[in-house]
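A single protein chain has been omitted; all remaining protein chains appear in their positions.
Here is chain A:
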Amino acid sequence: MGLFDHLLRDIRSVIDRDGGQNAIPPLDGALSPNDRLDTATPIGEPLPGIDDVIADGRGAVYVSAGRNVWKLSGSDFTTLTLVAEFEDEAGGLALHPDGRLLVCVAGRGLAAIDPAKPAPRWLEVADGRALTGLLSVAVAPDGRIYAVEGSTGRRPDQWRHDVMEKRANGRLVTCGAGLDNPQVLLRDLPYPYGVAVSADGKSLWLTESWTHRLSRFALGGNGLGPREIVAGNMPGYPARLHPDGHGGFLLGIFARRTHLIEFVLKEDDFRAEMMATMPLDYWVAPALVGGSDCLEPMQIGGVKALGIQKPWAPPRSYGLLVHLDAEGDASDSLHSRAGGRFHGITAACATPGGIVIAARGAGRLLLHTGDLR
């Protein structure tokens, strides 16, 4: 990349303000930083690779962690039951109105587990391409299934390659209740991570991580309506969103955007060499967890002063759970800032006992019993 390219890009960034280089918005308003996420109670033992959590509506939760799907029930979720074990990582979960559990399995596709039958049914291909990178699944009240694949043909654990390569290769897939007749509704999406259908079944919500975007589509008789961008420039990378039970949503933000990452995303030459020569964990890239390895990138503001890590330091990883109201506007948030414990929030769901949060970075399931409106 020569001097001229940089100059051109700088000029473009002035002329075309709505281009791909939107400034990172500050955390304020409903997103004002706090330490409330750090005060959440961890549930049980650590669950390495914890990914999604959904409520079953009767006080229990289903959790995907590593290759397993667990059911946690009882008071304080102390009873742990293994629901299913797969040959690969289990990710997004959803409960079908008919009682089946839908699981996104990395490298394979969508599994539907009927409690009555031992062998799951699979949806493995859509539009001629294997569903290797499914991240989230949601079910409309009429039983129709919607799922998102972050990057076509790419496993979910390669998400950092995807962001640093600036890919927009994801798909929104739908199929009938019987996992039949799969159809690709949208393609070339910049890492669609979360999908949800509103309780009335009239709209579909979609998060796209690499463009920090939350969109809404009308769901009607003849498929998907036009896109309406609800939040276009979020301060972090959105993950899954689940209903909060009152018409709103709980949105996990799995990492925060930093100026350094945005800068490296502009530096093609540096980024290419970084990706070619360094282990994944040492990249300047979003991270679910960080701060303990001395070979990770470090930023000046992160230097401990008088033994204290400033919470407002540029974070290597961050914990953020946002509550969205029925219109999709952020109304409240829980934070775990730089130096905090529970980073990399990928999902959260509402239960009668409180909000259960999956902190993938920390490998913990958390229970937040306070307010979140």
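Throughout what follows, a contact is a pair of C-beta atoms (placed from the backbone, for glycine too) under 8 Å apart; a residue touches a chain by one contact, two chains touch by 3 or more; residues count from 1.
Rule of thumb we're sticking to: contacts and distances are computed from a predicted model.
Hidden from the displayed complex is a chain whose UniProt protein name, among "ABC transporter permease", "Cysteine desulfurase", "Carbon starvation protein A" or "General L-amino acid transport system substrate-binding protein", is "ABC transporter permease".
When the full complex is taken into account, the listed residue touching the unshown chain is A:V284, out of A:V197, A:V284, A:L334 or A:A350.
When you scan A:D142, A:D180, A:D200 or A:D269 for touch with the missing chain, the hit is A:D269.
The missing chain, though absent from the display, is touched by one residue of A:H6, A:R129, A:K166 or A:K202; that residue is A:H6.
Although one chain is not drawn, its touching partners on chain A can still be listed: residues 3, 6, 258-260, 263, 267, 269-270, 273-274, 277-279, 282-284, 291-292, 294-309, 313-314.
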